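What follows is a short report on a single structure.
Of the protein chains in this complex, all but one are displayed in their positions.
All chains are identified by letter, namely A and B, in their written order; residue positions are counted from 1 within each chain.
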Amino acid sequence: MTSAISGITAAMSGMSGMAGLTGIGDIAGTAGITAPGTTQSASGADFASILAGTVDQLQSAHSTADNLAAQAATGDLQDVSDYMIASQEASLATETVVTLKNSAVSAFTEIMRMSV
Amino acid sequence: MSTFDTLRIAGSGLYANRKWMDAVSDNLANLNTATATDESAFQERMIVVEADDYGSGEGGVRVAGTQFGNAEGRLVYEPDNALADADGYVRYPDIDMGDQMTRLIMAQRSYQANLSSIERATNAYQAALQLGKG
Partner (left out) sequence: MIADATMTALHAALTGLNQRAKATADNIANVDTPGFLASRVSFESTLRSQLVDGQTPTVGQSAVTQSTDPTRLNGNNVNLDTETTIATETGLRYQLAINALDGKYSLLRSALRTS
């Protein structure tokens, strides 16, 4: 399980190192780039740091869900809804990160395909 | 404490009410048990229940013991009874059938109420387990 997540993290850090990403916010109408454009205007932060923040929270959401699942296995879980909510949060966080990664990758390939 | 604690608590209620029904059935079965006058009569069985971990809101109920009723009973004149003494008296238990039937109905309804607790708790837990699906 950790191998898949660390693979995404490695991809993220690899992308944030690329100089081309910082210029994405300036390009408005290119298909598939609307997501980065809105996040930059909303918070003013760098797109790569937003992704990195979501990835950090992802790890803690996963470990919370893992601990509660272990408690459910041994029967020590106090409240069923605790585990169900933590599991849904982890799942939604994973899907958010994966969707962002996929959008970023497709945006990058789109840019690379542009003839100068 | 377990994950599905409500089931354990309602289960303790089931057990206590069943013991109560057992005691009342015992009394009803022995309603006409005659004993000789030099022995004690059949005593009414009553169970003593106690709240477990009172005040915590999640303890349940516990059967703490049994109490026995009046040992004197009532003397009835039956000279041709095999157990009759020299004056022709035997002892019958001091148990009233109407009273016992009322208690039996109360115990049965309490048992059913605890069963419905279990059923509703099971439905609630199953709904919780569907969280996030669909």
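Heads up, the rule we're going with is that a contact is a pair of C-beta atoms (placed from the backbone, for glycine too) under 8 Å apart; a residue touches a chain by one contact, two chains touch by 3 or more.
On a predicted model such as this, the values are computed, not experimentally measured, just so you know.
**Q** With the full complex in mind, choose from B:Arg8, B:Arg62 or B:Arg103 the residue touching the hidden chain.
**A** Checking the options B:Arg8, B:Arg62 or B:Arg103, the one contacting the hidden chain is B:Arg8.
**Q** Across the whole complex, list the residues on chain B that are touched by the chain not included here.
**A** Within chain B, the residues touching the omitted chain are 2-4, 7-8, 10-11, 14-15, 18, 118, 122, 125-126, 129.
**Q** What residues on chain A make contact with the chain left out of this view?
**A** With respect to the unshown chain, the touching residues of chain A are 1-2, 4-5, 7-8, 62, 65-66, 69-70, 72-77, 80, 83-84, 87, 90-91, 94-95, 98, 102.
To be clear about the criterion, only the chains that are shown with their structure count from here on.
**Q** How far is the middle of chain A from the middle of chain B, if each middle is the mean of its Cα atoms, in Å?
**A** Centre separation, chain A to chain B: 61 Å.
**Q** Chain B touches which residues of chain A in the complex?
**A** Touch list, chain A to chain B: 72, 75-81, 84-85, 87-88, 91.
**Q** Tell me, which parts of chain B touch chain A in their complex?
**A** 1-4, 125, 128-129, 131-132
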